[in-house]
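Report on the following structure.
One protein chain is absent from this view; the other protein chains keep their places.
== chain A ==
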Amino acid sequence: MKWLFLLVALVMLSAQRDPILVPEVSQDDVQVQQGFTGTELLLFGAILDPTGARAGRDYDIVVVLKGPTEPIALREKARVGGIWVNADSTAFQSAPSFFAVASSRPIGEIVDERTAAIYELGLDYLQLSPTGAIDPEEQARFTAGLVDLRSRQGLYKQVTDGVQISEQVLYQARISLPSNVQTGTYTAETFAITRGRVIASAVAEVEVRKVGFERFVEVFSERQSLLYGLLAVLMSVGMGWVAGRLFALI
């Protein structure tokens, strides 16, 4: 606590005029269990002047919620001899399993392309680290395909008026997580932007994890595969047998 106070004091004493972001997430621990059908996260916070007063000027807020990244291969179907088969493919080293951007105005009006690319603001600026295709045109096609696919699965999204700012101090954004999200550590990054420049940013973490029975099943199937398989077989045989006996009585 003492340290935090000192740190705040240091920031306040410094001549720096950039405001401070104080971000908060409604839920820093999303529990995936029976009945989980997705959830809505409220990302909110305040932007303050170093003097503790409100920042007192207009700024834009962009919130980026990003799920754990994973290496993937993306396959593209094409018509070969009349039938549709997987033809081309490429690999991405760091495809986020979830990516949502909310901003107070369209990204294009807030920052220029270069800044957007640096801070990964928006689905057009995803840094996927492609390793397969070298041809930039082909890369763009694959990237667009991935974004389109995951957008329709509810995993990638961009809301241009998703952030509300009130009184130049408080902001809030709502981002919904669908039920098919991957578990892991999600990062919620908030950027305050004025005149095309990022003046403050802050990160909060959200842990999405399976709990209870669901966690048990997942861990069990991974670590005790043999036992899990036997249990599945036993359950299957048992249910079939019991049903057969029950109906024989009727």
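Just so we're on the same page, a residue touches a chain if its C-beta (ideal position, glycine included) is under 8 Å from a C-beta of that chain, and two chains touch if they have at least 3 such contacts; residues count from 1.
What we mean here is this: contacts and distances are computed from a predicted model.
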Expected UniProt protein name for the omitted chain (select from "Multisubunit potassium/proton antiporter PhaC subunit", "Probable membrane transporter protein", "Molybdenum import ATP-binding protein ModC" or "histidine kinase") would be "Probable membrane transporter protein"
For the full complex, which residue in A:28, A:58, A:109 or A:148 touches the chain that was left out?
-> A:148
Determine and list the chain A residues touching the chain excluded from the picture.
-> 32-38, 70-77, 79, 82-86, 89, 91, 95, 142, 145-146, 148-150, 179-180, 182, 210, 213-215, 217-218, 221-222, 225-226, 228-233, 235-241, 243-244, 247
